[in-house]
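Note that one protein chain of the assembly has been removed; the remaining protein chains are unaltered in position.
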Amino acid sequence: MRQFLLEDIGHGDITTDAIFSNDQEGRGVFVAKEPLVSVGMKKVAANVFKLLDENVQILQAMEDGQRAETGDVLFEIIGPVTCLLNGERVALNLVQHLCGIATLTAAFIKQIKGLPVQITDTRKTTPGLRILEKYAVKVGGGSNHRFNLSDGVLIKDNHIAACSSITDAVKLARSRIPHTIRIEVETDTLEQVQECIDCGVDIIMLDNMTLDTMREAVGLIDGRALVEASGGVTLDTVRKIAQSGVDLISIGCLTHSAPAVDISMDWQ
Amino acid sequence: MRQFLLEDIGHGDITTDAIFSNDQEGRGVFVAKEPLVSVGMKKVAANVFKLLDENVQILQAMEDGQRAETGDVLFEIIGPVTCLLNGERVALNLVQHLCGIATLTAAFIKQIKGLPVQITDTRKTTPGLRILEKYAVKVGGGSNHRFNLSDGVLIKDNHIAACSSITDAVKLARSRIPHTIRIEVETDTLEQVQECIDCGVDIIMLDNMTLDTMREAVGLIDGRALVEASGGVTLDTVRKIAQSGVDLISIGCLTHSAPAVDISMDWQ
Amino acid sequence: MRQFLLEDIGHGDITTDAIFSNDQEGRGVFVAKEPLVSVGMKKVAANVFKLLDENVQILQAMEDGQRAETGDVLFEIIGPVTCLLNGERVALNLVQHLCGIATLTAAFIKQIKGLPVQITDTRKTTPGLRILEKYAVKVGGGSNHRFNLSDGVLIKDNHIAACSSITDAVKLARSRIPHTIRIEVETDTLEQVQECIDCGVDIIMLDNMTLDTMREAVGLIDGRALVEASGGVTLDTVRKIAQSGVDLISIGCLTHSAPAVDISMDWQ
Amino acid sequence: MRQFLLEDIGHGDITTDAIFSNDQEGRGVFVAKEPLVSVGMKKVAANVFKLLDENVQILQAMEDGQRAETGDVLFEIIGPVTCLLNGERVALNLVQHLCGIATLTAAFIKQIKGLPVQITDTRKTTPGLRILEKYAVKVGGGSNHRFNLSDGVLIKDNHIAACSSITDAVKLARSRIPHTIRIEVETDTLEQVQECIDCGVDIIMLDNMTLDTMREAVGLIDGRALVEASGGVTLDTVRKIAQSGVDLISIGCLTHSAPAVDISMDWQ
Amino acid sequence: MRQFLLEDIGHGDITTDAIFSNDQEGRGVFVAKEPLVSVGMKKVAANVFKLLDENVQILQAMEDGQRAETGDVLFEIIGPVTCLLNGERVALNLVQHLCGIATLTAAFIKQIKGLPVQITDTRKTTPGLRILEKYAVKVGGGSNHRFNLSDGVLIKDNHIAACSSITDAVKLARSRIPHTIRIEVETDTLEQVQECIDCGVDIIMLDNMTLDTMREAVGLIDGRALVEASGGVTLDTVRKIAQSGVDLISIGCLTHSAPAVDISMDWQ
Partner (left out) sequence: MRQFLLEDIGHGDITTDAIFSNDQEGRGVFVAKEPLVSVGMKKVAANVFKLLDENVQILQAMEDGQRAETGDVLFEIIGPVTCLLNGERVALNLVQHLCGIATLTAAFIKQIKGLPVQITDTRKTTPGLRILEKYAVKVGGGSNHRFNLSDGVLIKDNHIAACSSITDAVKLARSRIPHTIRIEVETDTLEQVQECIDCGVDIIMLDNMTLDTMREAVGLIDGRALVEASGGVTLDTVRKIAQSGVDLISIGCLTHSAPAVDISMDWQ
């Protein structure tokens, strides 16, 4: 967070420093300019300003996960004007981005209402912001996939190629990874799905399969592994995919392409 | 960049470490899955992999600013498979994001073809990525606004309120900032525009004005200051705004809401 | 590693700087003063010296996992004497510690020869050295338990107390953690073991149980979960515990109390 | 310390975060499971938890240097359960290690009771923990040798070889080092000891000498320099060495091989 | 600031730690030993001590810019003696240096009394201290030139050579830099000055010109650009240069050669 402030402030806010003295107080309010799912008011926005001045007062901060309508106050703060102006852009940049992710996630969740499936994120996150972005996905109603390459195993094409078979790759991985971690394998065909079942894979990813193939795969697997659908999922296609019976649907655009929501800082 | 790799790799890629030895070589290719403006192949993708292994070989890397069509090769690399797999996601996350920005910027530039106006970015960037994002805007044909609060002066509402008048705020700023920096003032009304002209402001921002008001403002200013239009500009509205005669149009969504373009890493 | 060198060198090696010029070359040899399992010659010792001078030459470096007898050469390096003297202590401190861990692990592995059980480490590692220490355990023939609190779930007494039952705690965890991660529960009694089986726990830890209870627990579980024995395991008790039929035995002293092995740096 | 917490917590304690809310309070107690010399309760354990939550309350913390018996409470803390669980392992790993060092040092000190000799540590410390470990040695009753290569001069074999004689090496060092620092020389023979006396060395180290030779050396030196014995000293041999009349005995195993003492965190 | 303390304290103040316990309080006073312009008592000295112990009490701290005579108290603090002794040297080193700069700047300002000219600093600052030094220049009555290479454009000889003419260099720069930044060109001759005027340069630097040439240049420019004199300006020459009619005089020695003023810390 310090890095983010440094990036935006440089060696000082020369406009504000020229015009305001340190002892002028102000009150700022974050207002939703469009409907959104709130995230980060307490943990992110408040912290940005507190880093600049530990004595700012947070008058209100919407709970993570609450829905806001246009015009709703999300966050209200009192503190030195110099502090509020110095932190404004970084705080807004962060919460607009995170609320954008939570809002998009919630839209996906709405599409699958009533179906026993989880929406998960991916590792397609903005470098430097993964933990925050994955938190926003959870706030929006989604689940988290592995955080990084060390807390989950996902065996892909070229891992398999290197071992000559899924079975061998799985065996190798099982013998070398901590016993606390499940093994997931990416599959393109039903033959691969079958091999995964046979060698006791924990999670089977169906990568870019048609709906028909997915349904067939789910039938084949029949509860012997978790099933994850993946690949180009959109708000339009997510419900049909969910109806195929998979357990999880992972969606990259939740984190890599959610547009920022519009929030402004007003002064009172 | 090291931070980004650490974020994605954690304490190690347990899948790849279990399956590959360090001496297996591979060849990876970044392929455009949709039309895009390329940015970052040399300066970003190559560096990500070189940080992991300084001996990787970059066989090709598209020039920044070149347009790619679906299927075009953007980047090609040879190196240890472990290195390629460890760096893949970070490199892709970065270039998909940056190409997204350059591609969107280029779309705006196309809209204003033939008009004497510049498209600029804002400080509404992703925390941690500002320098890269502003570079992508330039590659897409745009210009850069100030980088941070210390290399430009932008006097806004509450700066003015604190000084009782634009004139006083400008005078104060001029006396305290380096002489190498111009003064820009944000205006909402023609009266404010007039006051800016009278006190010798260098750049006048027209904030969220109607097209008619903008045209009037441009007439009033008549070359005595640079004129910047700002506020909710879209691909649909940008040309009309440009035709109002302003010198610059600043657009936040270039950096805060450009969707990632689709690029995949294939193996050969 | 840089931190470690800084810690040992301070603002400079005043003895060596006073006596040697930068262009005097020397050859140093690490010699085992007792039987040991080698670890870190290539990845640790070589890197320490290369950080000080990238042009040092490593003439030999024993493979990780190889056994050395008293008098065996583990590592041989040529470079500026100032570099060798500056790096000597840090390099030795690290490899003596890591070889100590690998050697102790190998001693445990020897005790369970022929039995289908894994020896694993714990989170009882030296702060700052966990990745290296867990690597040394693997080199010594052991397996790794979770690396940190984010890549494994271990539900203990007070987690259970907070939820009123194991079943509830497991349900809660399952709904909130990534699907890529298994759930382990620490148990003290057979009743708890039974509850774990009933609610589908992936791994059941038998904490400080008697051999008889362990055997009973293994019978109860009957392959429906992995079984991990834990608590005060020594070289004397490990084989009996292994014979109880558990899948894994986790041993804290591998990393927190392995004595350093004796290695000296000789000059030639 | 932050690094140590990051190493253990990763991106978050997923077990605890799934089960506890932030507002549940708990009380934890560190209990000695074996007799030990306490060190680090105030300066280390308390700080670990305070880094996580500055509002935790430390109810008791044993003084550094106090002896604890099995069952004694060393440390008691009240705070959010999430904080206590997040900091538990790092705090324990540190104090178990440091108390281990202090306890072993105290055992050596007991052996030399009544003799005018100091027990000192060496630079054979765990990388990253030197300051803490040397502090633990002091708490256990020992003294500190130089902290790093820049705050003490120790002329060894190859320094001497480079100068052709001890006399020349000492002269060179004396002319180039700060006048605030003493010169120590490592000797293997009585001839070397004599040369040290002749050229005014401040401290003479007797390296791996027999008891007889040590006694002879002490006689030769006769108070004209401090005398330090060094090399493979154990609890069994330390008293005899001390009786030889040396001023200091430096012991590497104090820091590189002291086993962790057993301390557990109980909940109330 | 932390770095500065670490540089001075090393692994601990062994003198003070040996003699004082942590609970002894003391009162220290910074006294001017010569006339000076005060700077940094609140923002620098106070912060140095607060970093060591957040509970120290600052009883007085002279305002930035106030003149002090020999014997005046600049700063008074109460806190643990260990804290005061640990921070003393770093705090004094900083404020003696900064007051030296402010005092020298004020001497230059006195020389140009009544003339409409600004004294500015340069980039000839002490590495690591630029922001503080430029602040001291402002406190002494001077103005700041650009802070670094990214917040101002200064086109010099070899930039011009690379473009074949000033006109081309200026055109190129204007098209590529943010519109918020002015363009300054360094000139040696009146021909260059004329070219600058013709191509609309914002600021013209007269580098090492004679007084006569400067006067001529000012006449030529006639208000169409800001005029900055530069090169070897001293207290003896500054008034004559100011009288030539330039707008700004930049002076490197303000920051690179201002002698430290004498301030001592007394104890009460």
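Letters A, B, C, D and E mark the chains in the order given here, with residues in each chain numbered from 1 onward.
Here is the rule we go by: a contact is a pair of C-beta atoms (placed from the backbone, for glycine too) under 8 Å apart; a residue touches a chain by one contact, two chains touch by 3 or more.
If you're wondering where the values come from, they're calculated on a predicted model, not measured in any experiment.
Visitor: Who touches the missing chain here, E:Arg67, E:His159 or E:Arg239?
Guide: Within the whole complex, the residue contacting the unshown chain is E:His159.
Visitor: Given the contact definition stated above, which residue among E:Ile14, E:Leu211 or E:Leu235 touches the chain not shown here?
Guide: Reading the full complex, the residue touching the unseen chain is E:Ile14.
Visitor: Can you tell me which of A:Gly10, A:Pro80 or A:Gly100 touches the chain that was removed from the display?
Guide: Counting the whole complex, the residue in contact with the absent chain is A:Gly10.
Visitor: Any idea which of E:Arg67, E:Arg89 or E:Arg224 touches the chain not displayed?
Guide: From the options E:Arg67, E:Arg89 or E:Arg224, the contact with the absent chain belongs to E:Arg89.
Visitor: Among E:Ile181, E:Ile204 or E:Ile221, which one is in touch with the chain left out?
Guide: E:Ile181
Visitor: For subunit B, enumerate the residues touching the unshown chain of the complex.
Guide: These residues of subunit B touch the chain that is not shown: 131, 147-148, 151.
Visitor: Provide the residue numbers of subunit D that touch the chain removed from this figure.
Guide: The list for subunit D reads 118, 120, 143-147, 150-154, 177-182, 184, 203, 226, 228, 247-248.
Visitor: At which residues does subunit C meet the chain that is not included here?
Guide: For subunit C, the residues touching the absent chain are 10-12.
Methods note: only the chains that are shown with their structure count from here on.
Visitor: Rounded to a whole Å, what is the gap between the Cα centroids of subunit A and subunit E?
Guide: 46
Visitor: Indicate the whole-number Å distance between the mean C-alpha point of subunit B and the mean C-alpha point of subunit E.
Guide: It comes to 33 Å between the two C-alpha centres.
Visitor: Give the residues of subunit D that touch two or more other chains, as numbers and ranges in rising order.
Guide: Counting only residues that touch two or more other chains, subunit D contributes 10-12, 147-148, 151.
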